[in-house]
Every structure is written in structure tokens, then in C-alpha cells.
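The next block holds one structure in the form of C-alpha cells; read it before the comments.
Of the protein chains in this complex, one is absent; all others appear in place.
Note that the chains are named A, B and C in the order they appear, and that numbering of residues resets to 1 at the start of each chain.
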Amino acid sequence: MTELYDWVRLIPLFPFLAFAIILLFTQRNQKLSTYLAWVGIGLSWLLGWTIVFRAIGDAHVLEEGFRAPIFSIPTGRGLLQLGFQVDALTTAMLFMVPFVCLMIFIYSKGYMHGDPRYSRFFAYISLFATGMLGLIVSDNLLLLYIFWEVMGLCSYLLIGFWYEKPSAMKAGLKAFITTRIGDVIMFLGMLLLYSTTGTLSFHEIFSEETLHFLKETTVWLPLVGTVSVAPVIAVLLFGGAVGKSAQFPLHVWLPDAMEGPTPVSALIHAATMVSAGVYLVARMFPIFALLPETASMSVVAFIGGFTALFAATIALAQDDIKRVLAYSTISQLGYMIAALGVGAYVAATFHLITHAFFKALLFLGSGSVIHGAGTQDMMEMGGLRKKMPITFWTFAAGMLALAGVPPFAGFWSKDEILAHAFEEFMHKGVVSWPFFVWLVLSLGALLTAFYMARQVFLTFYGETRSHHVHAHESPKVMTYPLIALAVFAVFLGFVGVPEEFPVLGPLFGHNLFHHIVGHGYPATPLNWGVMGLSVLLALTGLFLGWLVYGRNPLKEGQPDPMTKLGPVYTLLRNKYYIDEFYSKFIVRPAVALATLLFRFDNSWVIDPFVNLVGKVGAWLSDLGRIFDLNIIDGIVNGVAAVTAWFGKILRLTQTGKAQNYLLVAILTVLLLLGLYLYLPM
Amino acid sequence: MSLPQILFLVVGVITLGAAVAVVTSRNVLHSAFLLALTFFGVAVLYVLLDTPYLAAAQVLVYIGAISVLIIFAIMLSRKVAAPHLVQRNSQWLLSLIVAVLLFGVLAYLTLQAAWPAAKQALGVDAIGGLGEAFVGTYALPFEVVSVVLLVALVGAIIIARER
Amino acid sequence: MNLIGLLSPELILLATGLLVLILDMAFHGKEGRREWLPFVAIAGLIVFLIAASFLWGTHTSLLSDMMAVDSFALFFKVVAGLSTLLVILASWDYFQGKTPYEGEFYGLLVLAALAITLAAASTDLIMVYLSMEFLSIGSYILVGYLREDPKSNEGAIKYFLYGAVASGIMLYGMSLVYGVTGTTNLAQIAQVFAAGKLTDDMLWLMLPALIMLLAGFGFKIALVPFHQWSPDAYEGAPTPVTAFLSVGPKAAGFAILMRVFLAAFPAFQLDWAAVLAAISMITMTLGNVVALKQTNIKRMLAYSSIAHAGYILIGFASVALDSPSLFNGVNGVLLYLLGYLFSNVGVFVAVIAFENATGSNQIPDYAGLIKRSPWLAGTLFVLLLSLTGIPATAGFLGKFFVFAAAINVQFYVLALVGIVNAAIAAFYYLNVARYMFFVPSQEESHIAIAPALAVALGVATFATLLIGLYPQPFIEFANQSVRLLGVF
Partner (left out) sequence: MVPLSWFLILGAALFCIGVYGVLSRRNAIGILMGVELILNAVNINLIAFWRYRTPDQLTGLVFAVFVMAIAAAEAAVGLALIIAIYRTRNTVIVEDVDLLKM
């Protein structure tokens, strides 16, 4: 029954309809708006999961994919088919995205209660969901890019949702513009791909002939020379992923994005926007892996690995509960990117899915804490365990999953990445990217466990450190989604248990996840040593966290023990001064350059020059007269003339003269003519 | 040197001299009269090029219409066009350099080409042919020009009519 | 089809223009405004568009090869008709009380549209020159229409002086072309080069001639460095005229540039493409960077329209009509122009509506517009997004096609500069959006929009979204319109 897959076209449509109806008709009626948004995403979820569970048992769809065309653009070489599709990767994403979105939508009802622009919020997040859902079901890069940009626009609207706060507005713009830098590079990659292969649809790009053609084709680049085209395309496309998935050096927008309402943070940081970058790399993985020895894979491995460690260290020294999670997201995305960089396609996808569930849980949990405690500063919290038990238990589940404690979901996916990197490193030796990735990610696992323990102990243990925090448990509409997500955070990992694992392996269908997305990729063998080490690292991290923050909970007014690190703490707390660096070395020079060019065109560099020449001429002719007059007079006149001349030069902002314009035009013609006469000689 | 060459040189020198005076004279009204002289010189050149008809048109259009219009305009704005005012702006020196260089480039470009030195016999009846061309081959441009003149007329009235 | 049939669109425009002028004169001095005059112009334009549609697919040349009837010319007939229609709607209330010659304005505007259609169809240098002058003279008058407003005067005189000199330079170049090839017909010029009988010393004169032609065409399109008149003229002109200038003459300039260079000088493509690519990069960079600093929205749009000319030029600098690719450059130019027409005129209509209500053109005065007029703010936002080049709008489609054309001929640097510029442009367009949505204003009064303006705004926004969301027929249209007489 292929007809079921045809319905995939409707998946992005439901939330879009909800968006349109809310925006146009039900702005006034908050209740109706909520239900409309719920129904929209709910229908997408139901349809999505129906398709997912059918596809899991359908080897043909998993291997070949099913395409549902929408419309086509005639081109010189044939048709540019645009449409939606269901294949292995889409199936995996379709399992995660609509469900997490639905949970966030439900939760938002409680969190956004009483906001003056309540309905508009639901309209925006519906559009956001449209973008993400459309992105994962697109069967070509062009459509993917369009949905990608729709999400970019929504992120601008949502992060800046509380636009009364200047910081929120700024963060919205920052997110939009930073990710746009990545988008520009990605767009170039798309165009290069199209001009090389003449197609943008995935199944045509990944066909045997096209891949072979890409492998053989070279391209000439200025400065670099003639190189193989595939890595160039891959690196350019990766630029988009760096922006959207907040990888170094374009990571700066994501921590600021917490200025938006917390459900937005959960959407952006967990289920949608940041996953889109990783998804893009995973989707285009055949092109990255086409020539594994070239720069494209090492760039990916390096950026991912570096970001993973770099962001984890920053997370150690943050006091804002959401900011810690933001940096942890950047770090975890680094894990996925690094995994793709060493070829661990299945492991990266697996981590993408599990991470989405428990990171959404953590963000919504932190939202619940903020909702209850009325502050985002962990230094003011403490002792919330008793007052908010559901939030605490679900948050703890998320924390254990993120820290990589067995048998929680994060453990299995993270372990698979480490095992794969270790395997590759065994093949390629110590001087190789897999070794770097394995080392850095293992270290990152230790740090992750530590900062998560720090967060939990600071927030939920000890006594409240601020007298104005009067916490209470959040309403059911918020806690139920937490519980639902917590279930996944605990159990989802079992779908990816290595086949050889005693008892659990056979019990959960011999690595079901690999069966779904791993067509054509060998499964990573179980490695007890790596697994033992990663468990050990996680537990050590948690233990250290307990030692520092749990044994003697922080009292009010007591400084954070992290401050004992001195300058290192300052450096981490200030996020390695990257924002300051950008502001000083990129933003300000750019503004200065703009001012300079602006002056050139208007305040007229040529005008002073023209006047100078004119005045020198007049002055020279005056000189003769000065000699004729008596000397004193001459000097006085001369001084006056020179002063006036300087005054005029300084006052030379006079503009708007048509003849200056004409002079430029004729000079240009003259210059071009001169150049033409000069060049052939 | 043949007679036409001598005639050309005399007329050319007068024309260019008058043109230089047009753009350098301190008195705008003098400029306007010198402009008429330049136009007349160009008309004589047209005669040298065997197109007396065009020479007549040149005299009618440029001297009879444009020069007169310009003199009218000067009269209307005579207060600011008084002879004692400096008539060149601050960028005149640079303009001079540009103009001289431009002339150098254009002269070089034209001289490097091997142009025919002698005229061929006139293959068409210039006056009669022109009349036919305007209603035949060049009917469309002719109509367009008439519409342009109409638009210019309407526009000039709208913009310049007394309140 | 006979001559009258083939010329019917032009004849209808001429008749409409003259009719409006005559009717205005005939009813002069009667009571009240002659409010029905714009309807006459609109009706004429609609008939013109219908008549033009009958020429779809016709390929022939008229009146001793003076003008072509081809899909390319037809495309620009549509552009001229649509932009003039929108501008007429936009000027409905604008001139009331500002000039006693309201009626003539519509007549002159229709005749300017005639000039654009002639310019796009000209296949002879004489016709090129005449139609360009026709358009220029019409534009000078329209810019200086508010003769008692010093700014309007000033914009017009600068425009006029610049235009007169630019056309003089162009004319000198044309005389050289004629001198070398002995003909002014574009196709015959190309034949002279193709025959290969010209000596090197003659060929040497051609590139200087092309440079001089470019000065004239560049002036019409406002390419850097022939752009400096445009911010002044745009700011000084009555705002509906600014809307017209930023679209109509620019489109005509591109039409002429493409037809002349493609039909007469394909032999020199390597040379002119390189020069155009360089000019394109300079144009978009300068336009964008200076636009960043503007506080007057008309000036900002003037500089942004310079930048857009730069983007559009990418397409023509990368022209490859014989390439099998979808992106042959020219169709990118056409698509871009079509989307730009609706988006840019739409933005100007919004600016006019705002100016009519508040008398201001300053960007900070747009603060809190979302509260004062959600319709105005919403449509303006969509149109600005289109100018930014956000997907699902017409602006994206055009940018996609021109950038892809550059990639197609491996002009990577050009594409890169273009894309970086497109990213820069987001700053100043979103800045207006920022004021409209996020900056609260002291002024809370509601802004009423006149029905004609609301219609124009709605049409422009709808078309912008339609092209962006359902591009297929428009791509088809542009692909067909690439067919230039004697070239393709």
C-alpha cells in the first residue's frame, strides 16, 4: 500500500494551516488558537508515526525511498522535480520531530499563559514546525533550502518574541544574521552542485552515475587551483550546517537565543533548528564520504570535535540554567558533527534522535524551574527537589541521559560514536582524525557529566539561596509533557543497543536503529573497553560534581567553587571572549569600512581633491599679484588665503553637485579607454 | 594644399576658437553669441561635406531656435548671469586635464585607423532622398521624434509657465 | 498579421497618452478635479496589455528593421504596462493640491511607458537613441513635475544635465560604430564583424565605442560609477515618479543593453562580459554599503535599487545563451526584473501611503507602524523580504537565477560577491522592519490608506508572493522571452 506514503505531502501542511488560521482569524481567541496549533501538529504527529511504523517494516522504502512529487520546473536539461519523500533518514527524523514538537506545543500552553501575544506565539511556532517538518521530508536541496530559510525567519521572530527587551531583539537579529552567513556559503555549495550535476534532487545526486561523475570532475578555484569538485561542494554545504547547528566559529547566536521564551529554546535547541544542520550533513553524507581522504571529512571532524570540547568547557562556568544547557547543546552537536567526520553515520543519526528527546526534556524542565522559581540564576535556586518533585525526577532522567549513564538513552548513542571513532583510530593509527575525535569526545564526556551534576545539585539540592524564590510545582499541562519525554530519555536508547550485547541486544531486535537507517553501513562492533571507559568517565564526572556541589550544598552568598580556578574561570565564564573578539575585529571594522565607503561616495574624497587642485591653481596665479603688492600686505593676504584654503578643505563636506558626478563619469570613461590602450602593449 | 583644405583649416580654426571662447568667456551672453558662431562654422563644414541641405537645417535649428532659446533664458535670469561673476567652478583645472587627455585618447584612436583620404561620388540625391527616407525607411523614427517634440513641448510648458 | 496589428500595442499607448492630454485640456476649468482621467489611462493600459498578449509567439521585424516584434520585446511591454499601472494607482491622491497639472501627469506617464516599449524593441542604433531620449526627456519632466518644490527642481536639473552629457558620450560611441561598420542596424553590425573583413585598426575602435555606449546605458540603469545622479533625483522627485524611475527606465536600460550587446556585438562578448562583471561587483557593493547609512527611506531605496541593478547585471555578465543549462543569464535578468518590479513598486506604494498620511520619509518615523496600520506594515514587510531575497518571495527566485547563471559560467567570484552582498542587504531592509514591529512610537493614531493605494499594495504583495510560491509559469514566461530576434 504505497498510498500511505503519498500522504507525506500533508505533514508540513497541517501546522501551516494552523499558522495561517491563527494569524488571520483567531488572534483574539487564545483557547481556539491553542487547540488549532495542537490539532495541526497533532495531525502531523499521527500521520508521521503511522508512516514511520509502516516504513520500519518496509525494506523497499528504507533502501530506495519513496518520492511524492509536488511540482516541477522545466529546465534546459529536463525537469527540476520538487517533492517530498520518505526514506530511512526521513523515517528516523519523522519519529522524533513531530512528537517532540507536540510535547513542546502542549507545554507552551502552561508556560505562555497570560502573555499578551499568546495567539501569535502559537502561530509562529506552528510555522516553525512547518519549516522543520518540510525540511525533513524534502526530496531535494532547493526545497530543503526554502524550508531552511523559513525556519531562519521564524527563529528571528521567536527569539525576538519579547521585543520589549532590547536584549531579545538583539539576540533575534544575531541569530538571523549569524546563521545567514552560513546559509550564504551553503547556497553557493548548492549552486555549485547544481551547475556540476544539473540536479538538486537527492535520489539523482546519490545515484551511481552522478556520484561517479562527481568523483571524476574537477573544478578550478582561484588561489587553490584545480581540485576535485565533491569536497568543495561538501565543505560549502557544511558551512550551512556550521551556522544552523551553531558550530564554532558561528556558535555565538545559540546561547543568546535563550532570550526567547523557553519553549522556543526547546524547539530551537532540541527538536528543530540545530538538528537541521546535522541533518543536512547526514543527508548529504554520500558526497562528504565520496573522497574520504580529502579535506572535507577532516574539516567536519575537526570543527565538530573542537566545538564539542570547547563548548563543554564554557558550560562549566555559567550560572544561568538555560545558558548551561545552551552550551551543552553546542557541545552535543559537536559530537554528532565529529561523528559524521569520522564516518560514523549511523551513530551520529542515533545521537541526533536521542539527544533531541532528552535535550527537549531538559529545556522544558528548566522552563518549569524558571516558571516555578521566577529566576534563571542557579545561584539563587537550590532545594527545589522537594517543591517541584515531578520536575526534579524528570530533569534527573534527562541529566543522566545526557551524562551518558547506562542504561539511559544518551549512553547508547554516545557510546556508539566513541566506539566507532575508536575502531577507526585502531585502523588509522594515532596520527589521525579518529584518534583526535575519540580523545576529545571522551574528555568531553567527563566534562558533560560534571557540569550536569553541578547543575542538578545547584538547582535541586541544599537550601534556597534567595529569599524571593518561592517555588511551586508547575501545572499539569507542563509536567505531563515532561513525563512523556522522560520515558523516551530513559528507554529510547534500547532501539540502538549493539547486537552482541548480552540479553538486551537480542531483546530489542538486534540493533533496530541500525536496521532502519544503516542500510549499506556496517554496524559498529561492541567494544567492552571503550564502553567501560565511557561509563567510568561519566561516573567520575558525576562523582566529582557531587564532591564539589553535592556533599556540601552551596549556602546563600557563598561563591561558586569554580571561581577557585581563577583566570581559567574568568576565561570560561566570558566564553573565551569570542563575542568581544567578533565585535572588535569584525563588526566594528565592517561598520568603519561602511562609513569610509559612504564618505567616499558622498562626503566626497574627490571633492577635496578637486578643490585642492583648483585652489593651488588660483593660489599660484595669486602669487604673482602678491609679489607686486607690498610685502606686508602680501604676507597678510597670503596668510588669509592659506587659512581660508585650509578652512575650506576642512569644511569639505559640500556635496550634491551635479558636475562632480559628471567628472567621475567622464574620468571613468577616460580610465577605461586608457586601460584599453595600455593593456595590449 | 588644395582650396578645400585651406577652407577647412580656416573654418576649423574659427569654429574651434569660437567653441573655446564659448566655454571660457566670463560673460554668458558673449558665450551665447559665440555659440551661434560655432554653429555657423559647423554649417560651413557641412557644405564642405556636400550637404548644403543639412547646413541650412543647422542654421535654422541651432542658430534660429536653440541659440535664440538660450539667449532668452539668459535674459530671463540676467541678474545672476551678470558679466562680473566668475564663470568657472572649483574643478575647472581637473576638468581641463581630463578634457585634454580625452582629446589625446580620441585623437590617437582616430588617427591610428586607416581612413579613406578621398571622397567617393555621391551615390544618392541627398535632399530628395532624405525626404523619401522620412516617410519610407525611417518613418518610425520620424514619428517617434515628432512625439518626443510634443512631449518636450508639453513638459516645458508645464514646468516653465508663469503661475 | 498586418502592420497595424503588429504595432497595435504601441499605437494604443500613443492614443491613450494623447487622449488623456486632450481630455484634460478639453475639460479644463470645469468644476472639481477630473478624477476620471486616471481611469482613462488605466483602461488604455489594460487594452494595451491585452493587445500585446496577442503578439505572443510572433517573431518579425517592422518598418525596415527599425524595431522587432519578439518575445523579448513583449516581456518588456508587460513590464512597462504593469509598472505604469501600479504607478498610476500610487499617484491617485499624491498630486492633489500639489500641482495644477494633474491630468497631464497621467498622459506623460503613459507616453513614458510607450518609450520603454520602443526602447526594448529597437533594433537600430537610431531607434535606440531616439527611444532612450524619449524616455529620458519624459523622465526629466516627471522628476521636475512639482515645479514649485525646490527639491523636485533640483533633482530634475541634475538628472537632466547628467543625462544630456551621458547621451552625448553614448552618441559619440554610436558615431564610431557607424563609422567603422557603415550601418546602424544591429543585425547588420553583427554581420560586418562576422564577415571578418574589417582590418585590425578598425576593430581597435570598437571597444572604446562600446565603453562610450556603456556610459549611456549605465546612466539609464544607474550602474556605478554612472549612478550618482540617482539618489538625488530619486529623493527630489515626486514619490510616485521615484517608484517609476526605479523600475521603468532601469528595465528599459537593461533591455537596450542586452539587445545591443547580444545582437550587434556578440563578437566582443569576452571583453564586455568582463567589464560588466567588474561593474556589477562595484555597483552592488557600493549601493549596499551606502544604503546602510541612509535614514531617508527614499534615499535608502535609491541606493538599494543601485545594488539591485548590480545583482541583475550578474545575470547578463554571465550570459550563455547556447548553454544547455536552465540558467542562461538572460532569463535570470528577466525574472529578477519581474519580481523586482512588483516588490519595489510595492515598497514605494507603501512609502507613498505613509508619506501621504504623515508627510515624512524618515525611517525612524516608521516606528510602531504595526499598531498604526497592520495592513501597511504587513505588506511592506513581505515586500522588504522579497527585496532581501528570502525564499518563497519573488526576490529569491530572481537572485537564485542570476547567481546560478554566474556559477554556470564559472564566475565564482562574481557569485560570491553577489551572495555576500545579498546578506549585507538584509541589515538595512530588516532595519525598517525593526522600526515597524519592535520600536514603540509616541504617535498612536491610525493611518488610513486610500483605496487606490490599498489596491496597488495588495496587487504588488500578491504578485510578489505568487511568483515566489508558484514560480513555474513565470519561469516559463522568462524562458520564452529570452528569444531575441536574430540572436536566439
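Convention: contacts are C-beta pairs under 8 Å (C-beta built on N, C-alpha and C of every residue); 3 or more make two chains touch, one makes a residue touch a chain.
Just so it is clear, the model here is predicted, and its values are computed rather than measured.
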Chain not shown, its touching partners among those shown: A, B, C
Contact residue for the chain not shown (choose from C:Pro100, C:Gly168, C:Pro364 or C:Pro473): C:Gly168
Per the touch definition above, residue among C:Phe75, C:Tyr140, C:Tyr340 or C:Tyr412 touching the missing chain: C:Tyr140
Chain B, residues in touch with the chain not shown (by the definition above): 2, 4-5, 8, 12, 15-16, 19-20, 22-23, 28, 31-32, 35, 38-39, 42, 45-46, 48-51, 54, 57-58, 61-62, 65-66, 69-70, 72-74, 76-77, 79-81, 85-92, 95-96, 98-100, 102-103, 106-107, 110-111, 115-124, 126, 129-130, 133-134, 137-138, 141, 145, 148-149, 151-153, 155-157, 159-160
Those residues of chain C which, in the complete complex, touch the missing chain: 125-126, 129-130, 133, 137, 140-141, 144, 147-151, 153-158, 160-161, 164-165, 168-169, 171-172, 174-176, 178-179, 182-184, 231-232, 235-236, 294, 299
Touching residues (missing chain, whole complex) on chain A: 602, 654-659, 662-663, 666
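FYI, only the chains that are shown with their structure count from here on.
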Furthest chain, CA centroid comparison against chain C: A
B-C or A-C, whichever has more C-beta pairs in contact: A-C
Most centrally placed chain - per-chain CA mean versus overall CA mean: C
Centre-to-centre distance between chain B and chain A (centres being mean Cα positions), rounded to whole Å: 66
Between chain C and chain B, distance of the C-alpha-averaged centres to the nearest whole Å: 32
Averaged-CA centre spacing for the pair chain C and chain A, given as whole angstrom: 39
Sequence positions of chain A contacting 2 or more other chains: 659-660, 666, 669, 673
Touching two or more other chains - residue numbers and ranges from chain B: 105, 109
Residue ranges of chain C in contact with chain B within the complex: 14, 21, 62-64, 66-67, 101, 104, 107-108, 111, 114, 118, 124, 126-127, 130-131, 133-134, 137-138, 140-141, 144-145, 147-148, 156, 199, 201-202, 204-205, 208
Chain A - residues contacting chain B, complex: 609-611, 613-617, 659-660, 663, 666-667, 669-670, 673-674, 677
Chain A partner contacts - residues on chain C that touch it in the complex: 157-158, 161-162, 165-166, 169, 207-208, 211-212, 215, 219, 225-226, 228-229, 232, 275, 285-286, 289-290, 292-293, 323-328, 385, 390-392, 396, 403-404, 407-408, 410, 412-413, 415-416, 419-420, 422-423, 426-427, 430, 434, 437-438, 471-472, 475-476, 479
